[in-house]
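Note that one protein chain is taken out, while the other chains of the complex remain in position.
A, B and C are the chain letters, set down in written order, and residue numbers restart from 1 in every chain.
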Amino acid sequence: MPKDLNPDLYQRRESEARSYCRSFPTSFVRASGSEMWDAKGNRYIDFLAGCSSLNYGHNDPDMKAALIEHIQADGIAHGLDMHTEQKQAFLQTFEDIILKPRNMDYKVMMTGPTGTNAVESAMKLARKVTGRRNIIAFTNGFHGMTMGALAATGNAGKRAGAGSVSLSDTSHMPYEHAFGQDMDSLRIMEQMLANPSSGIDAPAAFIIEPVQGEGGLNAASGDFMRGVARLAKEHGALLIVDDIQAGCGRTGTFFSFEEMGIEPDLIPMAKSFSGMGLPFAALLIKPEYDIWKPAEHNGTFRGNTHAFVTARVALEKFWKDDSFQKELAEKAVILTTGLQAVADEIQGAKLKGRGLMQGVDVGSGDLAEDICARCFEKGLIIETSGAGDEVVKVLAAITTPVALYREGLEILLEATREAIANTKMAAE
Amino acid sequence: MPKDLNPDLYQRRESEARSYCRSFPTSFVRASGSEMWDAKGNRYIDFLAGCSSLNYGHNDPDMKAALIEHIQADGIAHGLDMHTEQKQAFLQTFEDIILKPRNMDYKVMMTGPTGTNAVESAMKLARKVTGRRNIIAFTNGFHGMTMGALAATGNAGKRAGAGSVSLSDTSHMPYEHAFGQDMDSLRIMEQMLANPSSGIDAPAAFIIEPVQGEGGLNAASGDFMRGVARLAKEHGALLIVDDIQAGCGRTGTFFSFEEMGIEPDLIPMAKSFSGMGLPFAALLIKPEYDIWKPAEHNGTFRGNTHAFVTARVALEKFWKDDSFQKELAEKAVILTTGLQAVADEIQGAKLKGRGLMQGVDVGSGDLAEDICARCFEKGLIIETSGAGDEVVKVLAAITTPVALYREGLEILLEATREAIANTKMAAE
Amino acid sequence: MPKDLNPDLYQRRESEARSYCRSFPTSFVRASGSEMWDAKGNRYIDFLAGCSSLNYGHNDPDMKAALIEHIQADGIAHGLDMHTEQKQAFLQTFEDIILKPRNMDYKVMMTGPTGTNAVESAMKLARKVTGRRNIIAFTNGFHGMTMGALAATGNAGKRAGAGSVSLSDTSHMPYEHAFGQDMDSLRIMEQMLANPSSGIDAPAAFIIEPVQGEGGLNAASGDFMRGVARLAKEHGALLIVDDIQAGCGRTGTFFSFEEMGIEPDLIPMAKSFSGMGLPFAALLIKPEYDIWKPAEHNGTFRGNTHAFVTARVALEKFWKDDSFQKELAEKAVILTTGLQAVADEIQGAKLKGRGLMQGVDVGSGDLAEDICARCFEKGLIIETSGAGDEVVKVLAAITTPVALYREGLEILLEATREAIANTKMAAE
Partner (left out) sequence: MPKDLNPDLYQRRESEARSYCRSFPTSFVRASGSEMWDAKGNRYIDFLAGCSSLNYGHNDPDMKAALIEHIQADGIAHGLDMHTEQKQAFLQTFEDIILKPRNMDYKVMMTGPTGTNAVESAMKLARKVTGRRNIIAFTNGFHGMTMGALAATGNAGKRAGAGSVSLSDTSHMPYEHAFGQDMDSLRIMEQMLANPSSGIDAPAAFIIEPVQGEGGLNAASGDFMRGVARLAKEHGALLIVDDIQAGCGRTGTFFSFEEMGIEPDLIPMAKSFSGMGLPFAALLIKPEYDIWKPAEHNGTFRGNTHAFVTARVALEKFWKDDSFQKELAEKAVILTTGLQAVADEIQGAKLKGRGLMQGVDVGSGDLAEDICARCFEKGLIIETSGAGDEVVKVLAAITTPVALYREGLEILLEATREAIANTKMAAE
């Protein structure tokens, strides 16, 4: 099998919609933990981690072992939503390790294994439960590419993909500090909803990310999240907390909102939920709202049994006690420190995000892209985020060893310095 | 790990949306080819095959071997849409084995690994290309559960899942013979589109399944498909042929429309596309319509590398020459014969479908369900389809050995006789 | 005051949306009965009658007298929807002369004085009553230009006025014989609605014109109308009969459906409802469906008191007994005879319409327009209708004296002969 990059083939046979491969023009062949290797033998530190789909790193040995064992034993690969030994074990483990210790009572809806499918399920269910249409989404929110989820997504470029069709039945409100520190987003929303002539129809739900991964690593405070939860309750709306990118330990706890004192009604999960980057998504539903009829929402791949295997291992390995969570807290400090050094190089730069989901707003998309391109040349995979791609975002696996974290941050710092120097030269 | 069925756990922790597990109340642990085994050691013949997602059977040994080798070697599991050795190999193989011999020129869009995602991509792209909104879909069509695809889906129960939100920008037209043999669906459509005052807006696309898998195994004739293709061309619309359920050999050829003399503009593929039942979907796009901007439609799991591995093996193993296709033709005859025997037992019953996607319209959903339930008791997994669940549908793996096929058909015949006898008794 | 036509002024100051003035390029100053005079003193026979808004002719002397008396006495001109002597008298008269003798029990909603407003009210109310969204409209139907009514209107040119916005929540079905005499529109609808997988959502209402005035003078049979009424009842939908153009005696009876044995749930009325061409519209509502809250639908001009005055006179003068209705039957014969003579001149031409709402489908929009243009030169105002403007349509006041009717028909015949001759010459 020819391994090295064949650009003509991609040009000829893969759609123009392809994207990350444009930033990282090489052919990857192998990956382990937080490192990847390409066909030429180059090694890269991975600070992208499948956009937070690989929180536990590439090819975790325990997950690998369990999956191989499962396949070798002719374990079910595809079972629609039939009962399987593996689904049962996953559900039991999820109940034991995640739900019970957190006093959470949710039912799990297997929704088709993509985040957008979990989000669409949540939006449909909220509308069914309330009999209302309007869903309040937030500036810079990102929830998916299918028509329902896209309507709740802020990004104009993505929205343009819908062509000439209206993205309706959503209202977009400012995320915390979206209009600056001095403008109270919660009060704006409060007044819009309190005023019966505001033109904002009574909401079926609010949908919010505690940290906006694609939107620029905006992290909501507990106050803001509680405010949204309160508004939802006051107005008879459901609270959908989209924890697809920020969940599974990314912010330092399993759910990103654990310490905020809120109880979401619906929680779409995906990305790192399978542990190993396999397609898997689910919607957590408060039991009283689980009014679905059998198969009312379905999907061929809603029982990805391989993912059940690895997802169970992930829970057992990392979340059985609080030791992993303590590690994460320590690493978050390292990350903050490293990024602060980067920010110090750039006038007006500021840190964004929370936990192991942080980045630097460098003030310009061009500069951020230049920094990332230089990182890639130096063996670091890292990407931008934000409405103008102005944030250099670190989404390294949360299992990344400290030394590797530091190595990556060092490259980032160096690349930043070069980019800044280059900018200054160009300006002269 | 406790393997046997724990109904309380499912009751407590899985959403009411679950469905197939209600028809097949046992816990499956192992599967190979066209057979499945549950925790109690019972063996079942699988005539459902993941709703056509397991055309090559469960755990094909070559796919298994390749996948295990890939995992053991730390091959990429999740790579977003970066270039990987495995994606490259898949694209090359798809070009060599599928496209070239058929004189087809398409680009492959990795759309997120579910059928609905491929369909949404197609609908969005058709609207972008034409600048129009309206998409013509067909009675009994089934295209997915997310808001865009759901609007093109006919089933009222599924549509109800959208709650109070309009499923807009689609027009629903009669599929061939939807109103009986004597009413010309094509002429109805032709006149609706020719009349500038019909209220049917100029279409961006037609979306059609050559055989309607969920809709009751309605199989369109070549004449009808050519007619739709002609109408699309005349009215400046794109032709989307949804081959998600009928493709990958299910009707006897790789694409279900191969012998119809049509050239779809967009072809959503999913289900058996990965070979092994792993989540994988793609949209085939005629190059001139590939006007996507980078990342304009994206999705976290759009590069399921495990699926690239097995998909490539499937193509190499089954489609390199025409021997497999010849086998399929022979098996189709066996299936028709077996189903005719079933139909002969029931007054007014008629055969539906085409190739290895056939069934019997038994005239009533209750009877069909009774037959399927009796089959399950006898060790055969089989399901219904159709607007009223009135069709007993055989979707056995197309690799099913002849003897197993016959065994399954025998069970079906026996179950049918019992169900009929029971009906008569009840009537007396 | 300068009376003669000032084309520059219109060019400079009136929107390009203007239309009839382009076909009849002169400045009208006076009108009486079925005759109009322009600033140059030319006299025209009016076979357009405000598109059926002047069924009783221009400036009926009794209406004039009553209106002048009302104005001179400082009678209310504008009273919002307050109680006025004139509204009360109108309602009493409408009850006594129209409703009671026909055993009809309806409430009158004053909706804003345009047909589209009455239609929007009907659509909104049907949706409120049923809790459904979908309204079934018909090919070639015409119901108005505001967004709700426009969605139910078939004409592509008018629909284009909505720009890029979806005209949603309607399904368009074939009117009787829309696909030819041999295709049963009712059966098509029946099957679409009976099939739970047709993709046609359960309807809130059917909206239908018994004769399609703008759509080409298609006249539904009693059988068809009863079929639609039955379908509505079976499917829990309301029946909206839009009698805006065909009502007020136009087809020979006050309502166009009187002899069809149907009981519409909602009846939008406008055009000739005021008697004298003053803006006035109303929605007749079966009492059990009058679930509006006060002012839930309102409109500044919903109590055009001048129109109440003239509307009452019209009812008293023409509908107190059946003598007028008998006259109409006689005139309809004259009209049919005259139009048959026209049709006989043109190969393939056929008569369209019913009662005093008839025309000739001349087979081509160009020919129809040529005929009408020649008529205008000869002193006859007449217009086309139909999806391709292929129908020459006679909408003369239904009070037109027989001699004048004959004079107009004579001109039409002559113009037709000239147009045909001209066509033949051009072809040679």
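Quick notes on this structure:
Rule of thumb we're sticking to: a contact is a pair of C-beta atoms (placed from the backbone, for glycine too) under 8 Å apart; a residue touches a chain by one contact, two chains touch by 3 or more.
Here the structure is a predicted model, which means the values were calculated and not measured.
Interface note: of A:Ile68, A:Leu99 or A:Ala178, the residue touching the hidden chain in the full complex is A:Ala178.
Although one chain is not shown, part of subunit B still touches it, namely residues 164-166. Taking the complete complex into account, residues 1-3, 5-6, 9-10, 12-22, 24-32, 36, 39, 48, 50-51, 53-54, 58-59, 64, 67-68, 71-85, 88-89, 91-92, 94-95, 106-110, 112-117, 120-121, 123-128, 131-133, 144-149, 151, 157-158, 160-166, 168-169, 204, 270-271, 276-279, 283, 285, 290-301, 304, 306 of subunit C touch the chain not shown. Hidden from this view is one chain, which touches subunit A at 133, 137-141, 152-157, 159, 166-172, 174, 178-180, 183-184, 187-188, 191-192, 195-202, 215-216, 386-388.
One rule holds in what follows: only the chains that are shown with their structure count from here on.
If each chain is reduced to the average of its C-alpha atoms, the one that sits nearest the average of all protein C-alpha atoms is B. Distance from the subunit A centre to the subunit C centre is 58 Å, each centre being the mean of its Cα atoms. Averaged C-alpha coordinates put the centre of subunit B at 49 Å from the centre of subunit C.
Looking at subunit B, one finds that residues 133, 157, 166, 168-169 touch two or more other chains.
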